[in-house]
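With one protein chain removed, the remaining protein chains of the complex are shown where they sit.
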Amino acid sequence: MTTMTVIEAVRDAMRLEMQRDPGVFILGEDVGNRGGVFLATDGFIKEFGEARVIDTPLAESSIAGIALGAAVNGMRPIAEIQFADFVWPAMNQLVGEASKVRYGTGGGKFAPMTVRIPYGGGVRGGLYHSQSVEVIFTHTPGIKVVAPATPYDAKGLLISAIRDDDPVVVLEHKRTYRLVRGDVPDDAYTEPIGKAEVKRRGDDLTVVTYGLMVHYCIQAAQAVSQQDEIEVEVVDLRTLRPIDGETVLDSVRRTGKALIVQEDTGAVSVSSEVAAIISQEAFFDLDGPVMRLTGPEIPPMPFNPVQEAEFMPSPDKIADAIRKLAAL
Amino acid sequence: MTTMTVIEAVRDAMRLEMQRDPGVFILGEDVGNRGGVFLATDGFIKEFGEARVIDTPLAESSIAGIALGAAVNGMRPIAEIQFADFVWPAMNQLVGEASKVRYGTGGGKFAPMTVRIPYGGGVRGGLYHSQSVEVIFTHTPGIKVVAPATPYDAKGLLISAIRDDDPVVVLEHKRTYRLVRGDVPDDAYTEPIGKAEVKRRGDDLTVVTYGLMVHYCIQAAQAVSQQDEIEVEVVDLRTLRPIDGETVLDSVRRTGKALIVQEDTGAVSVSSEVAAIISQEAFFDLDGPVMRLTGPEIPPMPFNPVQEAEFMPSPDKIADAIRKLAAL
Amino acid sequence: MSFEVVLEFGAGHARIARSDTYNDRAMTAISRNNSETSIRSDDALPTGLSTEDLVSMYKTMVLSRALDERVWLLNRQGKAAIAASAQGHEAAQVASVKAMDPGRDHFLIYYRQFAAMLALGTTPLEQLLGFLGKQGEPMSSARQFPLHGSHPRVDLFSFSNVVATQLPQAVGVALADKMRGNDNVTIVYFGDGAASQGDTHEAMNFAGIHRLPVVFFCENNRYAISVPLHKQMPVDNVSSRAAGYGFPGVTVDGMDMLAVYEATKAAVDRARAGDGPSLVEVMVERLLPHTTDDDHTRYRPEDDIEGMKTRDPLQLTAHMLKDRGLLDDATDEAMKAEAKKLVNEATEQAEAAPFPGLENMYDHLFADAPNADGPAGGRS
Partner (left out) sequence: MSFEVVLEFGAGHARIARSDTYNDRAMTAISRNNSETSIRSDDALPTGLSTEDLVSMYKTMVLSRALDERVWLLNRQGKAAIAASAQGHEAAQVASVKAMDPGRDHFLIYYRQFAAMLALGTTPLEQLLGFLGKQGEPMSSARQFPLHGSHPRVDLFSFSNVVATQLPQAVGVALADKMRGNDNVTIVYFGDGAASQGDTHEAMNFAGIHRLPVVFFCENNRYAISVPLHKQMPVDNVSSRAAGYGFPGVTVDGMDMLAVYEATKAAVDRARAGDGPSLVEVMVERLLPHTTDDDHTRYRPEDDIEGMKTRDPLQLTAHMLKDRGLLDDATDEAMKAEAKKLVNEATEQAEAAPFPGLENMYDHLFADAPNADGPAGGRS
């Protein structure tokens, strides 16, 4: 067991899998001597060589398409998209192509590829280094999407992704990379894709969230516990496709109230789906409306610090939303 | 007033706007002598010349990016994406770029561009000529999205889109092109972007839908009216971003029950957002869970006729879902 | 004007055809003037090709044509939803396959590859099951458009209809081979239209950097649906792009199976030897409209349509074989009758096959977990 940050857990996961399976390799921009702009692959090119740690040209569609081709020919590529904001050129190869390889060949071919995408804001990234891109992936049949919030989950889910025989998108919140530390077993282990986790127990109200917001929600839960004696259950989705409706519903059926918190803008989003699942499946157990707290409907997110802070849901705003819903 | 099909209404709208405003021009694959693969621009190259009816190379990202550049330099391009399934290469220029031009320049530049996207299934299109692509556009601040179901709405909304000073994505359901006929005024007119329309009145249950499904829902409503004495109100969203929550909520508050019908797969979709809006805003008026009937969670949609039919929501399936919800 | 060898292949393959360079406007006249002479019938065969090979390649072309015609007929009868056609591309496709090693090489095809697929050993029945969307279709379980999916016996695949997506994929396939030290070659087929896509640029660039064993095989029929070459690119040949990626590019007459074989074989040898990618562009004709949904009289000039008819690879190849004394009219007729018979039988079987049921509609979305993500998340 070692205490480490999220980015260290990511690096640890990849290094172990690279050591274990010669079919695993890395491709992306600046993953070589630079070690990735977040240092996820720091030291890899020395340890594994240029052939398995490929600095690609600046061309995301080909990063995805080449990963896909290599995957269907027996490798297990890990493609790094440098920032989520730059994944749009790769949409055709990811959402259009990779997601449908197994289904579209009736099982004849499949693509065990992992796509790591650092995403999210609160890092003074402005409109093009702050984006959340989960929506399109979580909508697409044939792709799995994980979004770990802790070092433990980051390592376990990334290893699961790498070993998975189908395309997995791994969304890593940039703000958590160095902010969040936690205990991580030294050996390789897998966390199951498709399982949410209750990160805090409570009977009064359920908060469903993922990514950086998990930590803000736990802070908010602690605040309202101390200040208002409201006991909040925090469900960390961890996997965004498929969403673990069961864990969400188990909690909401017990608490009767649900608040969904997400950094991404709200319209047609993961928060919408969670709300829809709850209102369809737990309607008769609900004691109040299913509420959402999300980023506002402007491009995420302004560069200047004042408006950036206003954009992000914060522990305070979350606590307020909890209080309001609890009072209904 | 002339009775025409949806594709004729689309053509009529563009021709009138091309005649009215020399800044309007068309670009896309095969829009010239071919007149577009659906003949939306049939005869245009003769009437308006090659300079205003541009057959582009096969390269969707540049179609979008060039349209964007021309728009910020004073033109009103109408870009045709030949099939929705081929819009993925253009995501970067549309979702990444066009949506943020006005916001990201603090109002310094803006992009009056229209992107027409024929979408949807039930046309024996298989996995790559049947896709619904609304999700990513409807999630994105800075883009407006319309999805007309009738010739009248197709013409009025397309003219609104062309005259709009910001990017508008126009989703035209391919199956409606020749299937749906209706009366259309001969002159140019605009239908407001952002307004849903009640296409059938009823007090027992609200069905919220858009596109081809509007027609299937009306058929289903007639069936359950005759067979079960259930009176269904059919709300046609018409605009998918911003969603007209008011019209939806007005109806649901009256009927107490809501079913959302959509052809696209369900997870993290327009149907999720409508369900979320209803369950947040109309919770205390609801007499039952907010239900959804959508395409199943596989890539839309199999080529063979049996499975394609199974994929599509049909009037029968919709009527069944209505009956079930009405009985709750 | 002559077909330019934009960059010649190094090793011993000097006789790459120098026939006519096309451009959109000049095309028709040229093709009419030179179609006869562009097929060499008096030369020695390229290394690796026997006279038997020529005849058997022609036989595949004959079968492809019969199947192709049948599919269009089935479309006109309302039985096949859609079809493209390989008519005019057959010689080039068959010759390209001949230059490869189907047992170990990878074939990323696109929708126009009837002849290539038959050359690779798929059967008319398999293709017809695809066109009719019937149970037992081997490439996608009838989930995809005809000729899309992958094949259980040969490593040929086409994941989607989306033009040019196959190029980066092919490069990835080749990268995987190179990483493991395999000497398999990957060939990727695409049209002139595909050359304009960003993916094509990115794929060629990466393949060039890493000297990957890929053959970029461009079937240039001068149209992307209705868009003629001069509206697609400001240069005369796709092969002129290869220099910008640091590898050889060559344009040959796609009517001339020997020239196509030679050019492709040189590219394959180069790839297999570890010397990197090549671009082989073959000038072919699209004798029919883009697909059964299209009407090319809307956009092809009349003289272009007339002119192309003189460039039917079946006729030209038959002519060449006859000149070489490898074919006579009777054998030709017998081959055509045999092809027709095979296609008739396959049609009967395909028509008799049932449509798929619903049992397997949701399987193979993911490994081991057929219904993990479905079938009906949103279904009430």
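The first chain written gets the first letter, and so on, giving A, B and C; residue counts start at 1 in each chain.
What we mean here is this: contacts are C-beta pairs under 8 Å (C-beta built on N, C-alpha and C of every residue); 3 or more make two chains touch, one makes a residue touch a chain.
Computed from a predicted structure; not experimentally measured.
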Wait, the hidden chain, what does it touch out of the ones we have here? A, B, C
Which of B:93, B:114 or B:255 sits in contact with the chain that's absent? B:93
Could you tell which one of B:29, B:166 or B:233 touches the chain left off the display? B:166
Give the residue, chosen from A:7, A:24 or A:127, that touches the chain omitted from the document. A:127
Contacting the left-out chain: of B:31, B:71 or B:133, that is B:71
Residues on chain C facing the left-out chain by the touch rule are 196-202, 205, 208-209, 211, 230-235, 240-241, 243-247
For chain B, residues in touch with the removed chain: 25, 51-52, 56-57, 59, 61-62, 64-75, 77, 89, 92-93, 96-97, 100-110, 141-142, 144, 164-166, 194, 241-242, 280
Tell me where the left-out chain touches chain A, residue by residue. 29-30, 32-35, 37, 55-59, 61-62, 85-86, 88-89, 124-129, 259, 262, 265-267, 269, 271, 291-298, 302-307, 310, 321, 324-325
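Everything below uses one rule, namely that only the chains that are shown with their structure count from here on.
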Taking each chain's centre as the mean of its CA atoms, which one is most distant from chain A? C
Quick check on this structure: which chain has its C-alpha centroid closest to the centroid of all protein C-alpha atoms? B
Please compute the C-alpha centroid of chain A, do the same for chain B, then give the distance between them in whole Å. 30
On chain A, where are the residues touching two or more other chains? 61, 89, 92, 96, 100, 103-104, 141-142, 241-242, 280
Chain C: positions in contact with at least two other chains: 140, 143-144, 148, 160, 162, 198-199, 365, 373-374, 377, 380
